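Heads up, one of the protein chains got dropped from this complex, but the rest are sitting where they should.
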Amino acid sequence: MANSGHAAHEGHDDHHGAPKSFWQRWVVTTNHKDIGTLYLIFAGVMFFVGGLMALVIRAELFQPGLQFVDPMFFNSMTTMHALAMIFGAVMPAWVGLANWMIPLQVGAPDMALPRMNNFSFWIMPFAFTLLLSTLFTGSGAPAGGWTLYPPLSLQGGDSFPMAIFAIHMMGASSIMGAINVIVTIMNMRAPGMTLLRMPLFCWTWLITAYLLILVMPVLAGAVTMLLTDHFFGTSFFSAAGGGDPVMYQHIFWFFGHPEVYILILPAFGVVSEIIPAFSRKPLFGYESMVYASASIGFLSFIVWAHHMFTVGMPLAGQLFFMLTTMLIAVPTGVKVFNWSATMWKGSLSFEPPMLFAVAFLFLFTIGGFSGLMLSIVPADFQYQDSYFVVAHFHYVLVPGAIFAIMAGIYYWLPKWSGHMYNMSLAKWHFWLSTIFVNVLFFPQHFLGLAGMPRRIPDYSVQFADWNMVSSIGAFGFGLSQLLMPYLVWQCVRGGAAAKAKAWEGARGLEWEVPSPAPYHTWETAPDEATIIHASPTGH
Amino acid sequence: MLRKPGSLSAVAAFVAALAAPAAHADWALNMPRGVTTMSQQIYSLHMTIFWWCVAIAVFVFGWMITSLVKFRHSQGAVPDTQMLHSTKAEVIWTIIPVVILVILAIPAARTLIHLEDASGTQLTVKITGYQWKWQYEYLDKGVSYFSTLSRDSDAARQLQSGVDPKTIPDYLLSVDNPLVVPVGTKIRLLLTSQDVIHAWWVPDLAVKKDAIPGFVNEAWFEVQADKPGTYRGQCAELCGRDHGFMPIVVVAKTPAEFEAWLKTQQQASLPAAPNAG
Partner (left out) sequence: MSSKSDSHDASTYYVPHGSPWPILGSVALFTLMIGAVSFMNEWAGGWSFLPGALLLAFMFFGWFTTVINENEQGMYNLQVDKSFRMGMMWFIMSELMFFAAFFGALFYARQLSVPWIGGDGVKIFNKLLLWQDFNAAWPTNGPAKLGGHADHSFETIKAFSLPAINTAILLTSGVTITIAHHALREGNRKVLGYALAATWMLGFLFVYLQGTEYHEAYTELGLKLSTGIYGSTFFMLTGFHGLHVSIGAIMLFIIWLRCMRGHFTPTRHFAFEAVAWYWHFVDVVWLVLFVFVYWI
């Protein structure tokens, strides 16, 4: 097999190895692999931070009555948990995976704009320092929900501008990250790597990057208007001056809905790599997967008001947003069916990446079904702002996005570290996670349907039983997650050597370079034969 | 290798429990049918979508599980690597979901249009949200009052109060002054707020509408004539510290009882409070 990446590497002198000094290697670096690692570590830390906040929530909700925290602090936990998970854990994890994998997969020597790449990473820790430090301000952390609806969010104290500026910083970081992905894919593909020979992870990330560029600035605009309403006397969101609080919601969700697809599209990509690899069979319907992803991206721009069915929109608006939202089920269904068809008549084995990918298929689909239920306006009047919604989005986010991230890590870890990991530990991690995640979130459907509103620190006793189950699930799920950093640590330090192609059925250029991937890869582009050999459809 | 014990058994439990008669309230699983025509229409809409989802799930998950069982590498399965795509299959699984969605959209749209039709109401109540209480004004009747969390719940819900919530009747769901309405009467609600956004939600009435400062939202309900009773709900839009503690209680009385109640209220209250235009 042509190991051109490796071969090219051999001939060069030492400055192509990793720098020795910590500062050179980890702080001022321009290497996509190191930046990818930094992103992933950051995401992991934020996942634990956000998870601890979730555990505060679940501990307080374990029983009726207020046992541990003040309601205001509870609201801060809800708000910060969501911000930490979405902006701190899932998005950086995807950028980290993009950094590691996209140059490898398209046969590029690095990301297109490496210094900007480093910049977009380093903004994140600072942004989160700013955001998390609000926990220590006198007025407490933001407590208006992650959606920051005015007028409530305008009642925030010292922490209010801190949160706004932190969001500005994250936005800047995401935009730069997205520009890098687009430019890398559009300009850095090896000759012969046509768009339709790209792995789906590149495709879904490309679409994600377009979404990011189109919506992150809109979020920045929305929070800027909050800022001026609070400090400079503007009336964007106040009826007294001719504005409207609901206008904020429209602008926010114009960002917010595409945002949830930003979180899930790369997951679709990862799953579309893993299912074929462990079915030992090419992805079924490659092109329709690409079109489906693009349709989802497009539709995500015209459905936003399904988050606002109770604000009193005119009937025509409600009907429009209901119908467009329902339509998203169609391209998503195409994906689900294509994955099923990929497994059909395959030769399936269940290594940890495949286990997580299969769980994703089942559990994401359940989350999608509840999403479809939410899109039915009259029914949504009963579901909206209840735990049914909480159950919906955790199904698509935790066994959806988070499981896909884990699947991706288990899939590519041998490529990064050069070692295989402890398979049985990973399987433990999988089974515990899958069982507990359902114990955690499935009962929340019942709670919501029975009438429990979200964002409350205490509830009436009729909700006690399922809340207790859910909290037990939360602690079980949380504890199970400790296995993963341990496993990764072990794997980085040693273990059986991984082959260049760590998994028998894997396809893609990343498997044509040795494991661990050399510090610099594809300084000489792979030749067309290699590209075709590694392409998802084999031609 | 195929089991997804978590998801599948939970789905199974859900389905089984839905079918079981009168599940114990504490382990409630499903949406209440409610006591208005609209709430029952919404309930059946909800169940319709739910069963469609179950049917699709049975199909998709069945398909996946078959693959997981049948095509195992460890059992010597040989992959069919020529199976790249099939236009026919792809067209089918695009069209069928569209058809299902149309089938769902029609009753949904019909119910929605019905819900939005607030004509012919016989009584109007203006509801104003405050941090953290509700104000009810019976327009043109000269009755207006505030409704807040009842005292015993309020005492018990303090941080580490030491009071067991289970000893409090309707913990967090009882108020000092409930909204009183006649059954069999189409009642118009006009919702607004004095500070931040709140939402007025009573599951049994299937009404949830935001109360937005500076704007008035309209909603309506009609409790079925044979369903007088007490119906409880909560504020459903995060409105600050005590968002969890501004419940809603609606008492539906027979028209005669309601008239009597209104009389006593009118006598008790000071010269009309509301200044509705």
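Lettered A and B in written order, each chain numbered from 1.
Following the convention adopted for this analysis, contacts are C-beta pairs under 8 Å (C-beta built on N, C-alpha and C of every residue); 3 or more make two chains touch, one makes a residue touch a chain.
As the structure is a prediction and not an experimental result, all values here were calculated from the model.
> Determine which of the presented chains are touched by the chain that is not presented, and list them.
Every shown chain touched by the left-out chain: A, B.
> Return the single residue from A:A43, A:L130, A:M193 or A:A407 that touches the missing chain.
Within the whole complex, the residue contacting the unshown chain is A:L130.
> From the listed residues A:V27, A:L479, A:A496 or A:A529, report the one that touches the chain absent from this view.
Hidden-chain contact among the options goes to A:V27.
> Of A:F231, A:F298 or A:Y486, which one is in contact with the hidden chain?
Going through A:F231, A:F298 or A:Y486 one by one, A:F231 is the residue touching the chain not shown.
> Touch as defined at the start, partner being the missing chain; which of A:A43, A:A82 or A:A112 qualifies?
Only one listed residue reaches the unshown chain, and that is A:A112.
> Among A:I179, A:V270, A:L348 or A:M373, which residue is in touch with the absent chain?
Considering the complete complex, A:I179 is the one touching the chain left out.
> By the contact criterion defined above, which parts of subunit B meet the unshown chain? Give residue numbers in ascending order.
126, 190, 192, 214-216, 218, 276-277
> Quickly run down the residues of subunit A that touch the omitted chain.
Interface residues of subunit A facing the absent chain: 15, 19, 24, 27-30, 108-110, 112-116, 118-119, 122-123, 125-127, 129-130, 158, 161-162, 165-166, 168-169, 172, 175, 178-180, 182-183, 186-188, 213-218, 220-222, 224-225, 227-229, 231-236, 238-244, 246-247, 250-251, 254, 314, 520, 523.
Please note the rule applied: only the chains that are shown with their structure count from here on.
> Could you give the separation in Å between the centres of subunit A and subunit B, each centre being the mean of its C-alpha atoms?
30
> Can you check the complex and tell me which residues of subunit A touch subunit B?
Interface residues on subunit A, with respect to subunit B: 64-67, 69-72, 75, 143-145, 149, 151-152, 155, 238-240, 244-246, 279-282, 284-288, 310-312, 315, 318-319, 322-323, 326-327, 329-330, 333-334, 336-338, 340-341, 343-350, 358-359, 361-363, 365-366, 369, 372-373, 376-379, 381-382, 384-386, 434-439, 442, 445-446, 449-451, 453, 455-462, 464-466, 537.
> Over in the complex, which subunit B residues touch subunit A? Could you list them?
1, 4-8, 10-11, 14, 25-32, 38, 41-42, 45-46, 49-50, 53, 56-57, 60-61, 63-64, 67-68, 71-74, 77-81, 83-86, 89-90, 93-94, 97-98, 101, 104-105, 108-109, 111-113, 115-116, 156-161, 163-166, 170-173, 195-197, 199, 201, 203, 206-210, 212-215, 217-218, 233-245
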